[in-house]
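A single protein chain has been removed from this complex, and every other one stays in its place.
By written order: A and B. Residues from 1 in each chain.
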Amino acid sequence: MTALPLWFALVPAALIGVGLYGIVVHPQPLRKLVSFNVVGSGAFLLFGAVARRGAAVPLNGDPVPQALLITGIVVAFCASALAVMLILQLHDRSGDTSLEPAGEA
Amino acid sequence: MIDALNAGIALLLLALGAYAVMAKDVFAALVGYIAYGLLLTLAWMQLRGPDVALTEAAIGGGLTGAMLIAAATRLRDRDAAARAPMPGIGARVLAATLSAVVASAVAWSVASLPEPAATLAPQTLAAMPALEVGNPVTAVLLGFRALDTLLEAIVVVLALIGVWSLAPDKAWGGRLGRLQHAQPDGMLAYAARILAPIGIVIGMYIFWIGADLPGGKFQGATLLAAMWLLVWMAGLTDAPAVDRRWLRAMLVAGPLAFVAIGVFGAVQAGAFLAYPAGLAKPLIIVIEIALMPTLTLVLALVLVGPPLREPER
Partner (left out) sequence: MDAVVDFMSIVAIVAGAAFFAAGTIGLLRFPDTMTRLHALTKADNLGVGLVILGLLPRAGSITAGIKLLLVWLLVLFAGAIVSQLVGRVASREPPR
């Protein structure tokens, strides 16, 4: 069993934290979406480090998490695309992408 | 020496991720995010996952970047939310504390994983010869966890239907998206004419080679979708209309064939998506060929958007 590559375990945890900060703080939905994608890819990277840890000769990594990650990346992209279309729809209908209720600042 | 490389890539990833989140200008943040996606490909190679690296490069680096830049360009002129003020210092400190707590919790839970790592690699290797597939990730995707792949194919079609549902009522039945204009003898048209055939050949190669080497239908479908998008952006072709029968047939053919093979396996071999002995490789090939058009269409059309033009009648 390979020792967990420490860098690819701690840095993704930090990326999840940074992305979470971005989701909470940004008023603009497109920036929230980018921060959400940062959280997502940090989580994938974490999972990938766990997959690397499960290496058994002659394979270099556990293939089951890697297969799940491929599925995850594709589905996350489709979800982001749907979110982008919703943001554009909000912009077309109301002239602005603000998430504040109408009538407030 | 190798650990210095890992450390360098990981720290650069953290810096780029932080830049993508915290940059003041939207475009700067997007460019940072695209660079982050491309660097992630290197990280995946360091983690010895070439299939995931290919998928991340194609989808994370390519398609997501194109989608975000197109959206930011559309929103650029009238978006007051971009100029809205960030929350005050109190809210930001609270958010930072929350992020720090979550990050530490995740890091702690990873650091306290049990030491002989639990892994399914030996079991995968032991069961792979029955499938006659050389790439263990493909064996998992289409053999051992085929149910996940089936559900994913259905989910991505649902995402496309979700995008189409945003059409204005009078545009239903019309062509998707807006007509793209580019100079017919300009650089973009030239690039589309030269790159598209090469990209299609490479995409089909990556799809076919996925049985035994890193690759597979997701990466191949992404390349084919990207080539179609290039030709569409150059104005050399137009998106199909949403009520075309061939479009809808090709979209559902993939999941339907997958379900049909699953039912066939339930009847012949005792469980849904079980493969009868000796038929595993041909059935896997049929599933992959059926899923390629579905995935290509979904990945390409989900970027084009809902129908926005009235039906031509």
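The rule is short, and it goes like this: a residue touches a chain if its C-beta (ideal position, glycine included) is under 8 Å from a C-beta of that chain, and two chains touch if they have at least 3 such contacts.
Remember, it's a predicted structure, so these values are computed and weren't measured experimentally.
Considering the entire complex, the omitted chain makes contact with B.
The residue from B:A28, B:L158, B:I194 or B:A249 that touches the chain not shown here is B:I194. Interface residues of subunit B facing the missing partner chain: 187-188, 190-191, 194-195, 198.
FYI, only the chains that are shown with their structure count from here on.
Distance between chain centres (mean CA atoms), subunit A to subunit B: 13 Å. Within the complex, the subunit B residues that touch subunit A are 3, 6-7, 9-11, 13-14, 17-18, 20-22, 26, 29-30, 33, 36-37, 40, 43-44, 46-49, 51-52, 55-56, 59-60, 63-64, 67-68, 71-72, 74-75, 78-82, 84-87, 91-92, 95-96, 98-100, 102-104, 106-107, 110-111, 113, 115-122, 124-125, 136-137, 139-141, 144-145, 148-149, 152, 155-156, 159-160, 162-163, 166, 216, 218, 295, 298-299, 302-303, 305-306. Subunit A contributes residues 1-2, 4-5, 7-22, 24-31, 33-35, 37-38, 41-42, 44-46, 48-56, 58-64, 66-71, 73-75, 77-82, 84-89, 91, 95-99 to its touches with subunit B in the complex.
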